[in-house]
Every structure is written in C-alpha cells, then in structure tokens.
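As you look at this complex, bear in mind that one protein chain is not there, while each of the others sits in place.
So that you can tell them apart, the chains are marked A, B and C in the order they are listed, and the count of residues begins at 1 in each.
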Amino acid sequence: MARIGIYGATGYTGFELIKLLVRHPGVAIAFATARSAAGKRLSDVFPTLIDQPLVSVEQADLSSVDLIFTCLPHGAPELVPLIQAALEAGVRVIDFSDTFRLRDPDDYARRRGHPHPAPELLGAAVYGLPELYRAQIREARLVANTGCYPLTAILPLWPLVRAGLIADQTVIVDSKSGVSGAGRSLALKTHFGEAHETFSAYNVGRTHRHLGEMEQETGLHIIFAPHLLPVFRGILSTIYVTLQPGTSLAEVRAAYDVFAAEPFVKLLPAGQLPELRHVQQTMSCVLGLQPVEPEAGRYIIVAAVDNLLKGASGQAVQSMNLMLGFAETTGLV
Amino acid sequence: MARIGIYGATGYTGFELIKLLVRHPGVAIAFATARSAAGKRLSDVFPTLIDQPLVSVEQADLSSVDLIFTCLPHGAPELVPLIQAALEAGVRVIDFSDTFRLRDPDDYARRRGHPHPAPELLGAAVYGLPELYRAQIREARLVANTGCYPLTAILPLWPLVRAGLIADQTVIVDSKSGVSGAGRSLALKTHFGEAHETFSAYNVGRTHRHLGEMEQETGLHIIFAPHLLPVFRGILSTIYVTLQPGTSLAEVRAAYDVFAAEPFVKLLPAGQLPELRHVQQTMSCVLGLQPVEPEAGRYIIVAAVDNLLKGASGQAVQSMNLMLGFAETTGLV
Amino acid sequence: MARIGIYGATGYTGFELIKLLVRHPGVAIAFATARSAAGKRLSDVFPTLIDQPLVSVEQADLSSVDLIFTCLPHGAPELVPLIQAALEAGVRVIDFSDTFRLRDPDDYARRRGHPHPAPELLGAAVYGLPELYRAQIREARLVANTGCYPLTAILPLWPLVRAGLIADQTVIVDSKSGVSGAGRSLALKTHFGEAHETFSAYNVGRTHRHLGEMEQETGLHIIFAPHLLPVFRGILSTIYVTLQPGTSLAEVRAAYDVFAAEPFVKLLPAGQLPELRHVQQTMSCVLGLQPVEPEAGRYIIVAAVDNLLKGASGQAVQSMNLMLGFAETTGLV
Partner (left out) sequence: MARIGIYGATGYTGFELIKLLVRHPGVAIAFATARSAAGKRLSDVFPTLIDQPLVSVEQADLSSVDLIFTCLPHGAPELVPLIQAALEAGVRVIDFSDTFRLRDPDDYARRRGHPHPAPELLGAAVYGLPELYRAQIREARLVANTGCYPLTAILPLWPLVRAGLIADQTVIVDSKSGVSGAGRSLALKTHFGEAHETFSAYNVGRTHRHLGEMEQETGLHIIFAPHLLPVFRGILSTIYVTLQPGTSLAEVRAAYDVFAAEPFVKLLPAGQLPELRHVQQTMSCVLGLQPVEPEAGRYIIVAAVDNLLKGASGQAVQSMNLMLGFAETTGLV
C-alpha cells in the first residue's frame, strides 16, 4: 500500500480527494492537514467521511509518506516551502495550485506581475494532464495538476491545433463554472444570497489567472470569459473557433481520434451537446461539436467536466495512478 | 411627505425596505446608514437600487426625519442608544430586532440569560403585528416589528386560541425558512456550498430566540423546529394541533373569519395548501387547513409568507402606514 | 379606464402581465382566457392572483375591450385569426409571439421554411421595442413585442452600429436564460430533474428562431448560442465584438449616450458588470462594458434583463402605456 499525505483536507477538493482515496485499493492515508480544524477529526467536519485525525502542517510527518497532495488555497504561504521539503525528502508531490503550471518563469512573471517563487523547481514539474503528458507524469517528482477551467479549453482545442485545422489563432472561450470552484473560504461573492438564483461574468477578457496555461498548452491566443453558475459542481465551456474554410464536420471529428483510447474523454455523436448533469460526479470530459458555417470554418465546441473530479481531485488521482504504477483508472470508475 | 431614516440599509431587509419606500407615494428617504459601505452610494452596492448616499450611524441626522427603521443585525451595540436618542428627539421608531418584542422583562431575562437592556422602554413598545394590534400601532412611538418565524405561528394559531378550540396546549411548529432569514453577514452555514442543494434542522426544540414571542402572543406551549431551505426567500410552517375532539372543519374555518377583512391574510379553500411560490414577492400570509383525524381533534395547518415582505420589511411599512395615517396597504399592493 | 383582454393568462408571461395590470391605475381587465383552465378562476391556479374568471377563446368578447395582449404559445393555431378579428373590430393588439417581428415576409419564409401566415398584416405591425420605435408604437394597431433573447442583443449592439464603431460584422452572442423562457408547458427538457443543478447549450449557431430579429434590428451577422440556466427568471448575454481598432473605452461609452434618458436602460460604471440578481423582478436592462484588447478593437459587452418583465410582459405594458397615452413608466416602477 502506498502511503499518502494530504495537505488541505477540509476544502472541497480535499473532501473529494479523500472520498476517492478511501475507495482506492492500493493506497492508505497517512495524514491529513487542516488549519482551523486541526485537532478535530474529519468526521467532525463532515459526518459521513472517515474518522481521520486532522493535524496541522507542522505535525505532518513527511517521512511517513510516499506521495503528497497539496490542496491548499491559492497563495498559501506554506505551500512552496512544503513542496521543497517534500521533494528533498524524496516524497513525490501532486500540487493543486497554479504555481508550477507555466513552464517559463518569464511568462509567469509577466502574467502575475511578480517573479516565480521557486524557479529552480520548474524543470522538475510536469503539467498534470495525462491525455497530453502521460509518459512524463509516470516519472514525475512534481506534478502541477491542471486547472479546472483550462481542462475545458485544452482538451477540446489541442486536437484541432495538432491537426492543423485552426485558421484564426484568436479563440473565444466562454466558460460557466459551479460555485465550488471558488472554494470553501467565505466571501460575499459566494454567500448564498449573492450566488444563488443568479448568474454573472467576472474577470473577463485577458485577466484570469488560468489563461496562461490554456495558451501554453494550445499555443493559441484566447479571449476568456468565466461566469459563475448557481450550481455546486461542474464547468461547461462554449468555444468559438474559426477553422480552415470548408473544413467538414468529418474532418473535425477525425481530429479527436487522438482521444479514441482515452478512458475519460468522450466525443458525443454529431447533433448532441454535453450538459453538466452528464458529467457531474463522473470523471468524464464530454465534448460536442456543432458546425455553424463550415464553409467559413465557423464551429462551436462545447466541453463539460466535473470541476472537482476530472477538473481537480479525480485528475490528481489519475496522475497518482500513473506515478505509482496502478492501472490509470483504478478507483475512478 | 413624511421624512424617513433607515439604519442598516445594505442588509437584505434594508434592500427590500428601500424598494418599498421608493414606490411609496407619501414618504421620502432622508438618510440611509451602512457600516462598511458608508461613503458609497446604494447603487454601488446594488446597481438597480437608487443613488442614495450611505452614511455612518454617526452622520445620520435624527432632526431631519419623522420616523426611522432600524434594520441592524441582532445584537448590534449601537441599537439601543440609537432608539433612545430617536425617541427623545420625538422621532418614531420601527425596530426590526427582537429587543422589544417581549412585554415582560423577566420573560426576556429568563429566555435570553441576561437582563433586558432598556426595560424602561418596554411600556412604550407595541408588538408590530397589525392584525392583532392595529389600534395600538397607530399611536405607537416604538413598534417592535414581528419576527418572520413567529408570524407563521401566530397568525394561524391565534384565531384558534381566541375561539377556544385548542385542546392540547402543546403545539408543534415545524418551520422551513429561506436563507435570506440568516442575513447578509458571512457565515459557513450560509456559504453557497454549505446551504445550496441541501436541507437541515437547527436550534430545534425550545431554544430558538423567536420562541418567546410565539408563546407570548398565543399563550401556548410550543415545540419549534426551524429548518433551512435552499431557497432565498419565504417561510412555510407546518403546524400540528390537537383541537377539541370532534371539531368540524367548518368550525375551524369559522375561527378564521376574524381575518375576513384583512388585506394580507388569506385562508385557502378546503383541500388546498399554500406553497412558497404563492407568497414570494407578495405581502400575503396564506393559510391552509387539513383535517387529519377530526374526531380526535387532529388538524394540520400550513402557513406561508415571504419572510422579507410580510415577514419583515413589508410588515414594517404596513405599520408605518398606520402610524403616519396612510391607507394601510399604500405602496404594498 | 382602458379595457383590456388577455389571451393566454395562465402561462408565465400571462401571470406577470396580470400582476402588472392589477397595479396599473389606468386599466381594467375585461377578460382573460385559458385553455385547460377555462371555467376556473385565476386564483384557483395561483392563489395570490386575482379572482378573475378564466374563459375560453371563444367566450372572449372583443367588443368589450380596447386592447388585447396575446400571450399564446408559439404556433398556437388560434393566434392569427384572433389578431385579424381584433384588428377588424378596431381593437389594438400587443402580440407576444414572433409572428410579426420580421418586417420582410421573404426573410420570414427563408428562416422558418414556410410562408408567412398573414403577410397582409406585416405593414401594420411595429416592432415593440420602445427604445427604438417609440413614436411608431404610440400609433400602432399591432405591436410585435420584442423577444427576450433579442432584447439582450439589440440594446447593447444597436448603439455601436449607430455610432459606426463596429469593425467586424460578425458578432458572437453567448446567452444564458432562466427556464421560465421555455414556458409552462410540460417537456422533459424543463422537468425539474433535467433542468435543475445543471446547465446546457441548445440550438447553437445559426438556427434559433430569435436570430432573425436580432439581425434585422442591428444589421449584423450574429453567431448565437443560447444556454439554459437552472434559475427561473433572467437572461444574461455575453457579447464579443470587434470594433474599429483603437476605439477607446470613452468612445464606446459615448455611443450609449443615446440611451441616457431611457428609464429602463442602465449602463454600469466602468469596471462593473451586471448580474442576473440585479435585474430580476425589475424593468431594467443593465449593460456593462469590458475592454479586452482595445488596440485591436476587442470588447466584451454583458447585458442582463428579467426575461418576464423587460423581456416580455413589462415591455408589453411599456408599449401599452405609449399606445394608450399613459406616462411610459406607469405601473412599472
């Protein structure tokens, strides 16, 4: 049994991760950390989860584990020192933050407005998207788990780029996310009365922190407009592309043959589009293609995932399976 | 035009109150206070509300108004001094808190565990339920606006008590409230991810702070179980009573004739029960009666109101209309 | 008092219309029709609405009214004969369907795939968008009430077209609508279990029946992707435009000065975007502008309305006010 440590067990991605690990036949949870809930048990916070004690970051013993998941909030100051200590101790790391997703420290600095906090680790980091980096993830010491929004842009766009079908390098990605993507920390924006029975756009254009990885992995120039849905889980992105004029639907569909053997990517038959309820509580990223004006190359692609599973904790377990030599879908179907 | 001051304009009851006052033909808003938003305008907080400047409590000028509404959070330390100052300045007060709802300071002390903060004002206070205290509200200097939960217990039970139909003085009130009842202050319990697509009971039994006024106004012994619904507005209470054995449905219905002329209370025809959507965005308290075992006196009563309108801000305007000599329904239909 | 007839009183737009007319000081409802509920009263269907008897279409007496609203489902066979009879009887008509919105019968035939059912009436019809056709609506015998989706495309785009700022005639309109837009007739798509806690795109591209009026009123070529939100009311559209390169935000904002005196259109300050909750239960269409890459002319516009009020019944009352000589905002604020 591989021994696993979890940092940040009481957030939404932490909860989902633990549910998956409890079902997994090849791993055992060695420790789980929390901030304000340290000293309690996980079942005190959520009664139908396991009785795992919650410890502080300081109490977690890196020598007791083979691999850690870091599910800390964006910008948590303990994150980078923790990852450094783990790697030095020979512990493999799957990090949920966006710290190690951009390969180029200059790109990071330009987009964030401050230098990268640990550029010396970037060489070791692998972008945690198994559909693109399966071989590298197997060997990785540090995996930067893909962001939830980027997943719904990269998986639909990368095959088109690879097939040389994209005519206009500027692509519009209009994304709609459930509120769980904003985490479990309190904010007026995610207060029930402000997030329920409503809908809004935020950080639209070129400013969202997830834009960098979308552009890095696709090589495209992306206009990105995220929106907040009044649902808990799931992301659906509507993508407007201009392909080579006259590209037929069959040619577009053929580009996705690259995913034919993927266990967690599904292209719907022509005429069908994904809905959030199809992917919620599943590991599937479901794609649908809609020709608009094929003679002008205009197509719409719709992609849907469960942001907490394929978009976060499930994808992390998929990477863990690769790293630890399990079958890739173990504990995920 | 009567001049009105509003304390606590940026909470949910404040928003609703302002929407009503803007439509009202006989009043003008002289000032509106806020805490963290003081210095902004109301339209900065909610774009389709009016451009009213938001001032701090200290900046509000009591000499500029005839009547104030105090919509402050429970236990706000500025509340009692504010009401004292207003009354001394000859300004009439409609208070949304539960500070002045119990007439007996000993009852208050016993239920709250601490003495009443201003017992000398209790004599001046009128319980703000127009259906029971219309004449007194007209003359009142200080109106203690009825609580939202109590409304859904008192309006259905008081006619039965008055008619002498109650056999068992212990009555069960199982209430379900929308989340807006918990206000706009941040709390984990009202975080979207914890309040959405779920349902829970809380403070069940004999502990809820609204129990006192229910018992004061009905004279009954009430077992009260409030629950939190994943909706924004509305309260529906299911009430289990044991009446005199053999009481017919016609006799029960006749007890409610006392409300026949009430503009905002409606008893549904036999066989119909209210739903939240019937009362949301309205001033109506809708009641339905269901005989269970009439031979044993067992009946179920269902009552529904919009907690922000008839259960709070609308009822306050109803009282204001009485106090200022307007027709009681002005601005409310 | 003007005498009003309503066809289709028990659908969602019918409910909203009746709520507005009841509050309106200058009109009286003469009749209201329903299909399966004919013979009942409106309060049997919705207890807090008025006690209005519901009659069949055949029982409705056109000689008793000055103006009718036809709120029938799309494609109702009784619609066109009804409108013809009303116009012949000298009764003015505000029609909620999309039958008379396109001015050109050939455009209608091309988009629908069948000839227009009453081309002889098209000359009399006025497109019911007061912000564009105020003078014509005043005199109109037949008003074709604007569609809900089109409103959220025309109001934000028309000022830019008028100001000559549009560089790329192809515009992407990504719209998200509450479920009430699909009406009260039963369908699996609007069954609670299929529409709740989910999100989906439908009829994306060039196929939606509302596309024609958007293009007619703006002169643009529109890629339109509607989506179904798990909320009851409201539409928010995210619009991607390419303006003349280098257009400044100030220039874009100035184009909207044409709406400066409009009571129901509001442009938010720079940096703010509308949310559905801002417009629900209001008559406001709220707009927000976001520069993306102004040097390349890329802007995003977000528009939000309540689809049942400004997007349907409220707008119809706004037109009625113009037709009957009331102040335009009577009964709407």
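Quick note on the criterion: a residue touches a chain if its C-beta (ideal position, glycine included) is under 8 Å from a C-beta of that chain, and two chains touch if they have at least 3 such contacts.
Computed from a predicted structure; not experimentally measured.
Colleague: Any idea which of B:Pro53, B:Pro73 or B:Pro230 touches the chain not displayed?
Modeller: Answering carefully, the residue with contact to the hidden chain is B:Pro230.
Colleague: For the full complex, which residue in B:Val204, B:Ala254, B:Ala270 or B:Val333 touches the chain that was left out?
Modeller: Going through B:Val204, B:Ala254, B:Ala270 or B:Val333 one by one, B:Val204 is the residue touching the chain not shown.
Colleague: Of A:Asn145, A:Ser284 or A:Asn307, which one is in contact with the hidden chain?
Modeller: Here the residue in touch with the unshown chain is A:Ser284.
Colleague: Of B:Gln216, B:Gln290 or B:Thr330, which residue touches the hidden chain?
Modeller: The missing chain is touched by B:Gln290.
Colleague: For the chain not shown, which residue from C:Ala187, C:Ala270 or C:Val333 touches it across the whole complex?
Modeller: Final answer for the missing-chain contact: C:Ala187.
Colleague: List the chain C residues touching the unshown chain?
Modeller: So the residues of chain C touching the unseen chain are 12, 179-180, 184, 186-188, 190-193, 195-197, 230-232.
Colleague: Over the whole complex, note the residues of chain B touching the chain we left out.
Modeller: Touch set of chain B with respect to the missing chain: 172, 174, 176, 194, 197-202, 204-206, 223, 225, 227, 229-232, 234, 236, 238, 240, 273-277, 280, 290-293, 298, 300, 302.
Colleague: In the whole complex, what residues of chain A lie against the chain that is missing from view?
Modeller: 22-23, 46-48, 197, 266, 268, 272, 274, 278-279, 281-282, 284, 286, 333
Here is the rule we use: only the chains that are shown with their structure count from here on.
Colleague: Comparing chain centres built from Cα atoms against the global Cα centre, which chain wins on proximity?
Modeller: Ranked by how close its C-alpha centre lies to the overall one, first comes C.
Colleague: Take the average of all CA coordinates in chain A, do the same for chain B, and state the distance between these two points in whole angstrom.
Modeller: A distance of 46 Å separates the two centres.
Colleague: Two-or-more-chain contact residues of chain A, please, as numbers and ranges.
Modeller: 197, 230-232
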